[in-house]
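Some notes on the structure that comes next.
The complex appears here minus one protein chain, its other protein chains still in place.
For subunit A:
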Amino acid sequence: MMTIDLILFLILAVVAIATALGMLVSRNAVYSALFLVLNFATVAVFYLLLGAPFIALTQVTVYAGAIMVLFLFVIMLLGTDELPERKVLNWQKPMAIFLALVLMAEGVYLIFIQKSASGLINNAPGADFGSPQAIGDMLFNKYLLPFEVTSILLLVAMVGAIVLTGNMKGGQS
């Protein structure tokens, strides 16, 4: 019996995998970035289905918005959207595909045969589950220290990015 949930999941899963593969095979880096934006949007819809509206919108604003715009900006700044194909290690591509298939076989074995994860998705969670209020309550009580550490991490990343790309006037090149 195909429920509407399952049909929705299958359609979105096909879109997610197709866009991921599109990112993998595109010759042009701009197309790759745009495929990845679509993939992140699809995953945001999955978050909505899983009862995580706050995380879904964070995904759209931070990943699909900020991070991918940064990627597109750097691709266009460097003008390296297409690299000439040069073969240095000929055996690398078949080896990578073979190892990916081995990893896939292990995953199928663990997930579908050993059944290491079980249970049904609760598709009607309480109205409070995953709401900004519930997330904020947890973030500022139970996870206050990691939250503050993250703010320091973001500051360090900002300083690092400026130092790495700055012109270093007055210092050594």
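Just so we're on the same page, a contact is a pair of C-beta atoms (placed from the backbone, for glycine too) under 8 Å apart; a residue touches a chain by one contact, two chains touch by 3 or more; residues count from 1.
One rule holds in what follows: contacts and distances are computed from a predicted model.
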Q.
I want to check something: the complex is missing a chain, and I'd like its UniProt protein name from "NADH-quinone oxidoreductase subunit K", "ATP-binding cassette domain-containing protein", "Cysteine desulfuration protein SufE" or "Putative spermidine/putrescine transport system permease protein".
A. "NADH-quinone oxidoreductase subunit K"
Q) In the complete complex, which positions of subunit A touch the hidden chain? A) 3, 5-6, 9, 13, 16-17, 20-21, 23-24, 29, 32-33, 36, 39-40, 43, 46-47, 50-52, 54-55, 58-59, 62-63, 66-67, 70-71, 74-75, 77-78, 80, 83, 86, 88-89, 92-93, 95-97, 99-100, 103-104, 107-108, 111-112, 115, 117-123, 125, 129-130, 134-135, 138-139, 142-143, 146, 150, 153-154, 156-158, 160-161, 164-165
